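Removed from the display is one protein chain of the complex; every other protein chain stays in position.
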Amino acid sequence: MDFSDSPDVAEFRAGLRAWLGEHLATYADGVGYDSAEGVAATHRWHRALAAAGYVTVSLDPEYGGRGLSDLYEAVVNEELAAAGAPPPPPIGHIAHAVADFASADLKARVLPGLLGCTESWCQGFSEPGAGSDLAALSTTATATDDGFVVNGQKIWTSWAMWADRCLLLCRTEPDQARHRGLSMLVVDMDTPGITRREITLANGSREFAEVFFDDVPVPAANLVGERGQGWRIAQHMLTYERGPADMGWTGRLGNVLAAAQEGVRSGRLPADDVLRRRLAAVAVDAQVLSWHVARSLVDRSSADPGSSGSIDKLLTTRVEQELYAVVGDLNGAAQVVGEQRPFNEYLWARAQSIYGGTQQIQRQIVAQRLLGLPRG
Amino acid sequence: MDFSDSPDVAEFRAGLRAWLGEHLATYADGVGYDSAEGVAATHRWHRALAAAGYVTVSLDPEYGGRGLSDLYEAVVNEELAAAGAPPPPPIGHIAHAVADFASADLKARVLPGLLGCTESWCQGFSEPGAGSDLAALSTTATATDDGFVVNGQKIWTSWAMWADRCLLLCRTEPDQARHRGLSMLVVDMDTPGITRREITLANGSREFAEVFFDDVPVPAANLVGERGQGWRIAQHMLTYERGPADMGWTGRLGNVLAAAQEGVRSGRLPADDVLRRRLAAVAVDAQVLSWHVARSLVDRSSADPGSSGSIDKLLTTRVEQELYAVVGDLNGAAQVVGEQRPFNEYLWARAQSIYGGTQQIQRQIVAQRLLGLPRG
Amino acid sequence: MQIGLDPEQRALGKASGALAADLASGWDRGRGPSDVASAAPSDADWARIVEAGWPALRLREENGGLGAAAVDVAVLVEQLGRHSVAAPVIGTLVAAEQLQALGAPAETLEAIAAGELRVAPLLDAGLLGFAPSAEGALAWDSAGATLAYAPDGSAHALGEPLPTADVTRSVRRPGARVTDRDTALRPPAGDDRDRLHAFVLTLLVADLLGTMSAALDAAVEHATTRTQFGRPIGSFQAVQQIAAEDLVSVEATRSALYFSAWAVDALPPAEALRAARTAKAFASRSGVAVCQDAVQLFGGIGMTWESPAHVWLRRAQTDRTSFGDEHAHQAVLADLDLAPGA
Partner (left out) sequence: MQIGLDPEQRALGKASGALAADLASGWDRGRGPSDVASAAPSDADWARIVEAGWPALRLREENGGLGAAAVDVAVLVEQLGRHSVAAPVIGTLVAAEQLQALGAPAETLEAIAAGELRVAPLLDAGLLGFAPSAEGALAWDSAGATLAYAPDGSAHALGEPLPTADVTRSVRRPGARVTDRDTALRPPAGDDRDRLHAFVLTLLVADLLGTMSAALDAAVEHATTRTQFGRPIGSFQAVQQIAAEDLVSVEATRSALYFSAWAVDALPPAEALRAARTAKAFASRSGVAVCQDAVQLFGGIGMTWESPAHVWLRRAQTDRTSFGDEHAHQAVLADLDLAPGA
C-alpha cells in the first residue's frame, strides 16, 4: 500500500509544475466557452499544452502520445487543478477510440490535428429520444456507393459550436436491433447539411449544442472500425472518459473547498458552529473522495468492484452537491443577490446527477453489474 | 381554518382528562407484552378504558360505540399520549370491519367481547410469502358442509399469543386470482389445530407471533360478509387503521422529543451547538407532522391527496427515524452501554419503514395512486 | 377543528390563480441570463393587479384595505408562487403590512391600497429581516416600486436591479432620499412586531408551497410523457420513489402553511411567530429539496434555460434565504426550547 508518488511520477509531476510555473500565466486568461474570445483562448491553451507534451500522454508514441500509464493522465489533471489552470482538452477517450479502432489512413489524417489541438472535436452521442437509453438512438447513416448519408439530430453535444470534427455514433444497420445496428463515423463539421444550434443552460453556460444532420455525406474512409461496431467503440471510450479526469475534477472541488475554508478562517464568510461543522463534514467527504479516486485509478485494471466508474461518479456527485450546498449557505444572501458565479456553480453541481448518465441509471448499473442484482 | 377544538370536542377532551387524572395511576403500571403480568395489566387497562366509554367511540351506538367522528378517536389517542398513558386497544379497524360487514348474529356474538375488551383479538393478514404483496397470500379456507377448514401460516400477527379470536384473511376461492379469491373469517384461537410461535424482535419485543393452521374448522356463521369479499373488507379496515392512531403516535413522539429537550435544558444530556440545532430541526419536523396529522384527520373524507394514509406514514417514519437518531446521539455512549431502552426504541424506529407496508411500497402507492404516475 | 379552505377561500384561490397565470404568460425569461424580461409589471398589468385588490388585501379597512385574514393572503401568495409571477405583489404586501404595523398614516396606506404608491420593503444586507435603516439595505421584490421606507419614515428612491438568482423578482438598493415623500412612523410594539414577522414568514411559506407544487406537478407531467427504454420514465420505480417523497414534502408544507397562516390571526403573537418560524424552516428545506428533485426528474432538459425547472429552483432558493433559512430559524428555536429554564 502506497499512496505516494513513485520517483518517475514525481519527476513527471515536477516537470509539469515547472512548465506551469513558466507558462500558465501566458495562457490561462480568458479561457472559456462563453464568447468567441474565450473559445480562441481555450484553443491556444490546449495547443500550448499539447506542444509541451502534456495532452493524451497515455497514447502510444507512434500516434503522438508518450505511452505512459493512466496515472500520468491523472497527474496532468491533478496538477492543472492544483495550479488553478483550465482543464486539459477532454479528448483522451476520442483519441483512444481513433487510435484503437480507426484505419491507418484515418488515423494519419485525423490524429495529428486532434492531438495537437489544432483541430477541435466533439462527440455526437445523445439524442432527444436517446439520453439514458443511448442504444435507442435514431440518427441514421445510410450506406451509399462511396460512404454514408447521415440524417438525424444530436443533442448535448459539448463544444459542437466550435468543433471541426465530430465523432458520431449513428445507426447504419437498420435491420439490427438497438445497439447492434450502430457504427462510429468521423464527420467533418463543415460538411454541407450540418446545422448547429446553441443550447443555453440554466447556469448561463453555452458549451452545449444541438446538431442537425440533413443528408450529410460522409466518405466510407471515415468509418471508425467496422460497421456495427459503434456500440463497442462507445463502451471502450467510456473506460477512458473518467478515471484521470476525475482526479482533476476532485482537485477542482478541493479548490472550492479550500477557498471556502479560507473564507471562514479569514472571517470573510461568517460561519456559526453549525455551518463550520457542515463544512468539516463535507471536507471529510471530499478527502475520502480524493483517496477513492486515487485508488480507483490505480486499481482500474483489476477486477475489484472499486474500479467502477459508476461508483466514482455517484460518490463524486454526492460530494459535489453537498459541497455546493454548504458553500451556498456560507455565501448566505450573496448566493441569491449579487455576482451570480456561486449560484451558477451550485446549479452546475445539480446537473452532475443528470449528465453522463443520471444518478438513477448509474445506481442501476452498480446494482446489476457490480452487486449482481437481477434485472427487473 | 381553525386548528382549535370545537366546544363539543373541548368538553369531551376535558372529560377524558378528568377520567385519566382519576384512574390512570390505577391501571398504567406494568402494561406491556413482555410477560404474563404485563399482558394481564394491559387487558385490565383496556377494560377500564372500555367501561369508561373511551374505546371505539366512533362506532355506532347500536354496536356499543358512541357514534362520534374520527376526531374523537384521535382525541382519545392524543390525550392518552399526552398523559403518558398506554395506548388504547388497537381494535377500531377490526370493530368497523365486523360492524360494517358481519351478519347480525356474528355481530351479536363477538362485538360485546371485542368492544368491552373482555376478549382479545388479533388480525391474521401477513404471511411468510405475502408481506408487501398481501394479495399473494396462500392460507386456505376450504369450504365444507358447515363451514371451512383452514390450513396455512400467518406471520407478524400482533398479540396472537394472547388473543381469543383472530380476524383471518384467507383464500376461499382457489379458482379466483389473487385478491378476488379472499375471504374474511372470525376464528376462535382455542380451536384445535392452531399453533402459535412467539417471534422475538431485535429490540426484545415479544408482541408478534407466527400462527399455524392445521385443518382448523371454522363454522360458516363466522364468515364476515360474503365469500370473495375479503380484500374489500381488508381495504376498508385500512381506512380505519391509521388517522386517529397517528395522532397518538405523534403525541408519543412529541413526548420523546420533550424529554430530550428537557434533558438538554437541565444539562442531563450535554449537547453542543450542533446537537442542539439537530434537535431543533427534528422538533420542526415533529411539529409539522402533528399539524399534518391533524389536517389529514379532518380532511380525511375529502378528495384531497393530503388525506392519504401513505403520505402520513411516510412523513411519520421520516420524523421518527430522525428523532431517534438525534436522541441516540444525545445519549452518546449511554446509547450503546447501559440500560438498553433507548437503543431498543431506536431499533423500533428503524422498523417503522418496514412494518405496515415498506417505505418503498408506500412511495409506490403515493406515486401511482396520488400522483398518477404510470405502473411499471 | 376545521382545517382546510372554505368555499370562499377556494374561490379566491381559483380567481387569483387565473390572474396569476395570465400575468405569468405575459412575462418572458428570454433565451438566456442576459435576455430576461424586467420583473416590473406593465402599467396595464399593475392596473389589473390593483383591480383584483391584491395590494389592498391585507390592509385594514380604515386604511383603505380589504382587511383579509392571513389565510386569504396565503391563498393568493401560493398562486403567485405557483405561477412564478414576476410582478412584486409579495413585496407590496410585505411593505404595506410593515408600514401599517409602524403606524403609517392612513393616506400613505390608502395610496398603496389603491396602487398609486408602489413600495418595497427594505431588508438588511443578509436578507434576514427588515432593515433597521436604509444604510446597506436591500429593497426586496421591488420591481417597478418607486419608493422604500426606512423605519424612521424616510423615503428612498430605488436603484437598478442587482444581479439575482431569482429571475422573476428584483432586489434593488435604496438610493437618494425623497424627502417630500417622508412619512411618520413609530417603533412597533413587541406584539405587533411578532405578528408582522409571523405574517411575512407565512407569505414566504406560501410562495414556497406554490413554487414547489408547481415544480412537482410539472415534473410528474414530464415523467408521464417522456419515454426512455420504451416506457414513460415515470413508470420507473426510481423516479416514483423520488416523486412520492416530494409529494409528502408538499403536503406537509401545506399543513404547515395552514397552521402558520391561521396562527397569525388566531394565536398570541409569540405563538404565531413560533409557528411561522417552524413553518418557514420546514418549507425552506422541503421547497428547495423538491425543486432540486424536479430538476433531476426533468433530466437534461431541466438544466436548460428553456426549461422552467431552474426558474422554480431559483425562486425557491430565494424564498428560502429571504427572512431567514431553516438554519436561522432553527437557531432561534433551539434557543427558545433549549436554554436552561426555558
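Letters A, B and C name the chains as they come in the text, with residue numbers starting at 1 for each one.
As a convention for this text, a contact is a pair of C-beta atoms (placed from the backbone, for glycine too) under 8 Å apart; a residue touches a chain by one contact, two chains touch by 3 or more.
The structure presented is a predicted model; accordingly, all values stated were derived computationally and were not measured.
Participant: Using the definition of touch stated at the top, determine which of B:Gly67, B:Gly338 or B:Gly372 touches the missing chain.
Facilitator: B:Gly338
Participant: For the chain not shown, which residue from B:Ser132, B:Thr195, B:Gln235 or B:Ser266 touches it across the whole complex?
Facilitator: Missing-chain contact among the listed residues: B:Ser132.
Participant: Could you tell which one of B:Val57, B:Val274, B:Val293 or B:Leu371 touches the chain left off the display?
Facilitator: The single option touching the absent chain is B:Val274.
Participant: Just the residue numbers, please: which parts of subunit A touch the chain that's not shown?
Facilitator: Residues of subunit A in touch with the missing chain: 1-6, 9, 71, 261, 264-267, 271, 276-277, 279-281, 283-285, 287-289, 291-292, 294-299, 302, 304-306, 311, 314-315, 318, 360, 362-368, 370-376.
Participant: If the hidden chain were put back, which residues of subunit C would touch it?
Facilitator: 236-238, 240-241
Participant: Mind listing the subunit B residues that contact the chain we can't see here?
Facilitator: 126, 129-133, 136, 155-156, 199-204, 206, 272, 274-275, 328-329, 332-333, 335-340, 343, 347, 350-351, 353-355, 358-360, 363-364, 376
By our rule, only the chains that are shown with their structure count from here on.
Participant: Averaging only over C-alpha atoms, locate the centres of subunit A and subunit B and give their separation in whole Å.
Facilitator: 53
Participant: Taking each residue of subunit C in turn, which ones touch at least two of the other chains?
Facilitator: 236, 239, 327, 331
Participant: What are the residues of subunit A that contact at least two other chains?
Facilitator: Each of 272, 274 in subunit A touches at least two other chains.
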